[in-house]
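Note that this complex is displayed minus one protein chain, with the remaining chains in position.
For clarity, chains are labelled A, B and C in written order, and residue numbers in each chain start from 1.
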Amino acid sequence: MSFNTFGKIFRFTTWGESHGPAIGCVIDGCPPNISIKEKDIQNELNKRRPGQSKFTTQRKEDDKINILSGVFEGKTTGTPISLLIYNKDMRSRDYETIKNKFRPGHADFTYFKKYGIRDYRGGGRQSARETAARVAAGAVAKMVLEKKIGKKYKVTGGVTQLGILGCNLKNWNDNFISKNPFFCPDKSIVKIWEKYLLSIRKAGSSCGAIIEIRAKGVPVGLGAPIYSKLDMDLAAAMMSINAVKGVNIGSGMNSAQLTGEQNSDEISQKGKKTSFKSNNAGGILGGISTGQNIVLSFAVKPTSSILNSRKTIDKFGKNTSISVKGRHDPCVGIRAVPIGEAMMHCVILDHYLMHNAQCKS
Amino acid sequence: MSFNTFGKIFRFTTWGESHGPAIGCVIDGCPPNISIKEKDIQNELNKRRPGQSKFTTQRKEDDKINILSGVFEGKTTGTPISLLIYNKDMRSRDYETIKNKFRPGHADFTYFKKYGIRDYRGGGRQSARETAARVAAGAVAKMVLEKKIGKKYKVTGGVTQLGILGCNLKNWNDNFISKNPFFCPDKSIVKIWEKYLLSIRKAGSSCGAIIEIRAKGVPVGLGAPIYSKLDMDLAAAMMSINAVKGVNIGSGMNSAQLTGEQNSDEISQKGKKTSFKSNNAGGILGGISTGQNIVLSFAVKPTSSILNSRKTIDKFGKNTSISVKGRHDPCVGIRAVPIGEAMMHCVILDHYLMHNAQCKS
Amino acid sequence: MSFNTFGKIFRFTTWGESHGPAIGCVIDGCPPNISIKEKDIQNELNKRRPGQSKFTTQRKEDDKINILSGVFEGKTTGTPISLLIYNKDMRSRDYETIKNKFRPGHADFTYFKKYGIRDYRGGGRQSARETAARVAAGAVAKMVLEKKIGKKYKVTGGVTQLGILGCNLKNWNDNFISKNPFFCPDKSIVKIWEKYLLSIRKAGSSCGAIIEIRAKGVPVGLGAPIYSKLDMDLAAAMMSINAVKGVNIGSGMNSAQLTGEQNSDEISQKGKKTSFKSNNAGGILGGISTGQNIVLSFAVKPTSSILNSRKTIDKFGKNTSISVKGRHDPCVGIRAVPIGEAMMHCVILDHYLMHNAQCKS
Partner (left out) sequence: MSFNTFGKIFRFTTWGESHGPAIGCVIDGCPPNISIKEKDIQNELNKRRPGQSKFTTQRKEDDKINILSGVFEGKTTGTPISLLIYNKDMRSRDYETIKNKFRPGHADFTYFKKYGIRDYRGGGRQSARETAARVAAGAVAKMVLEKKIGKKYKVTGGVTQLGILGCNLKNWNDNFISKNPFFCPDKSIVKIWEKYLLSIRKAGSSCGAIIEIRAKGVPVGLGAPIYSKLDMDLAAAMMSINAVKGVNIGSGMNSAQLTGEQNSDEISQKGKKTSFKSNNAGGILGGISTGQNIVLSFAVKPTSSILNSRKTIDKFGKNTSISVKGRHDPCVGIRAVPIGEAMMHCVILDHYLMHNAQCKS
């Protein structure tokens, strides 16, 4: 049982609130003798960092990573790796006006009902700020997998739908993703998305998004039957990200509409290489990796903190209305890309270690 | 770490293969002094039992439950409850012809690659036969929750899409669900589904389905932040069911297309009662129950064992083709309804106990 | 969290009561492709079986093992192994007279206080009958380790003290242990023990015992720092056995009396072989195996069910007295030998798999 821990062998525990002194995580079970530098982690954190464009929250966060343990002379020792990021630019006063009100669609209502206590500062523990800690953990997992599997292992995520606007998956271009503020893999759609999101922002509204994450080079055989299926753990991982409401593996919800013929990815062999005609399975059958690319997508709901007025209640049970002032993030989904990538790394590494434990010992 | 165990406080471990002597589960952490009779469990198992209509597999399974421990004089004692179902009507010879071939879209390929050993009889551990054990566990969880929460607690599932045919959710009728072979909640669509599925069956093909599960009477405050979110655990639970490829909580994947205004379920108070104008959240905010109905849906892919021929390889790596003979299930999704209900019970009970442990002690 | 599960990767969950229809366990995480036959398990169970001499309980238990899953064509498949033993010779009426009374020194008092319900038949879940299930699990662990490590791996346990009578550890003879009814390794003491225990038995009394377990051939490096130390897990394993009240690793409690010079096991190297001058550490330093023999001992308290009268209360809170009739076990400690061996196998295998997961992947 673990409220704030993720993973089975490669485990990380995150801690910290949006407006506390710091956030961080402790990674346990990391293999020893892996080269880890602060900059390896910093690079991943920089992708997630807000304030990089007008399309994400303007909160300035340096998000400077500190390695406090578990690494000696640049290498992991096998003992817990403690990572810490100090919080900066925390304007608690921004929250004074909504201190006692619940935002519809936000977790502040349920947290208060559950715990009977409220840390109103920026969402406290509910804040997406927590995800910085898991991006850091994911960066470590990535370094381990790149050493164990090699450079053929690669995870790439992109935003494939912004509100009501999709993109053309056939135009997916890994290299383009980092070159636009939407993590969009399709160059042809970016201009339209830009206009659309600006209009959402000006209207004081917000929109959702769909993110797709792909992992190449994952060996066949990772996963476990029934209650540690690779897709089960991936679904849990993605659903644990703030504001995620749906997860698809491969053809996902669309699988319902396929026939058995369409859905079955035909198999063929050429020399030592097994090939599949299609990938409706998203690289996972029976909870175990097939050796194909792992492909999943998830939906992020629109930001609940919007400028427009919504009916709600306060913590004393009185009817009122709320409209959020100050920093406003028109689409939180965009920043979910590096988070989804991080969770993919963590789940794959965990299953890699689990598989070896049971089947390769 | 637990390959075949589900849950944190209320935990169950399933075991058994399709064509072994028996299957079963061991439930740990069940509260004491709950009345449990074999017939309470049998009733739930009977819903899942195959061979009840021409739309599901013709394998005859009595699925008679045996309580081997943990219940004394009709009441749970707080010690592990061992449940066992003997396997019957196992025609292993049906599988001789496909003994060495992998079915595209089936888990037999990945199991063999993972473990280096193959139990070809009816899918072995990959078989949906395992789900009978969790339906039994779910029946126990249901009995506990009905005693703890009362009769207002109720879980109902239905098939809302059969292949390419949806149903009208506005026609949802709890009582109708058990009166048709599809677990369909919409009376107006059943005739059309019948024709459609018969044609699929005659064609030797199969189709997928979408199942929706609703839980009423769930108290506010269940769930836990970050890595034991109620929706995270529900997503994991549903994704652990054979052939499930996508999970939605509330508006799910569709959330991406909503605006912040549309998505936020406005809150109001009247006396002691908190109400929500809508339920895009599916009853869960920040991973914690709001007190609204919990609503989720999941997609089951088409049966991979179809009569039509598909290209594949055998266990020696040779190209070949396969078409499955004998018993054939045109839509495995139908029987997923009681399984989804069972998993809903188990997750809610688990979180109910967890919440009490931390917040009510 | 797991009330009735032991282990981390190689995990087993036991279930069943003394006088229910059966007892058993489910083993999860067992490596695939290990040859397991029912007779391998039966051999270990036979060591523990009561009724073999006048020095242990006269209850006749066949303890015939049934493998219900996880083994196909004689080999483990990597899926859960379900083992079941039917209960026989259950004379529930023996317990009628003490149905409402608590035995001083017995768990019936605390179980009733905890759960508010009482399975008075032979101790229910508190019965040492549960240990048959773990001996079965230990037999599987032994088979795995013998395949992975080889025949140099060997675990041997013996009774080194019977009540107030010790034995001479310098006379330890592995082969003699199975040739006397006390599992005593010292031939010179057996006659004296025999007289002593007969006198205890005739007096309607009971006595405790100390058991020592030795494991040879355990590789260096098993264990984990801080909260999964090998000695921590071994201490937990032994303390989980009914009636155990103390555990020593190596010099154990006696370590307190040593000087730093005496306690430190000096190290030397000859070619590839590292040697230690002594083994006060019991083969474990910092929670990690040194490559020496693992040596531990534990104390089993005297049987609480004795024929002599003791003051107690009944379940209604009335003062009364109790003396147990019928089958009487003058020293339960004797039968703890195969149980301690089984737990040693399970802990070592679990750490073997854990070590490989983190450090050998």
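Observations
Here, a contact is a pair of C-beta atoms (placed from the backbone, for glycine too) under 8 Å apart; a residue touches a chain by one contact, two chains touch by 3 or more.
Everything numeric in this text was worked out from a predicted model, so none of it was measured.
Considering the whole complex, the residue from A:R48, A:R125, A:R214 or A:K245 that touches the absent chain is A:R125. Only one of C:K37, C:K114 or C:K191 touches the absent chain when the whole complex is considered: C:K114. Between the chain not shown and the residues C:I149, C:V190 or C:M232, the one that touches is C:M232. Annotation for chain A: contacts to the undisplayed chain at residues 1-5, 8-9, 11, 13-17, 20-24, 26, 28-29, 32-33, 66, 68-70, 72, 75, 77-82, 84, 114-117, 119, 124-125. Considering the complete assembly, chain C touches the hidden chain via residues 1-6, 8-9, 14, 102-111, 113-116, 125-126, 130, 161, 163-164, 200, 205-210, 220-221, 223-229, 231-233, 235-236, 238-240, 242, 245-269, 274, 276-277, 280-282, 284-291, 299-304, 306, 308, 310-313, 317-319, 333, 354-355, 358-359. Contact residues of chain B toward the unshown chain are 1, 9, 29-32, 78-79, 148, 225, 352-354, 356-361.
The rule is simple: only the chains that are shown with their structure count from here on.
Averaged C-alpha coordinates give centres for chain B and chain C that are 39 Å from one another.
If you average the CA atoms of chain A and of chain B, the two centres end up 26 Å from each other. Contact of a single residue of chain C with at least two other chains is seen at positions 1, 9, 29, 32, 78-79.
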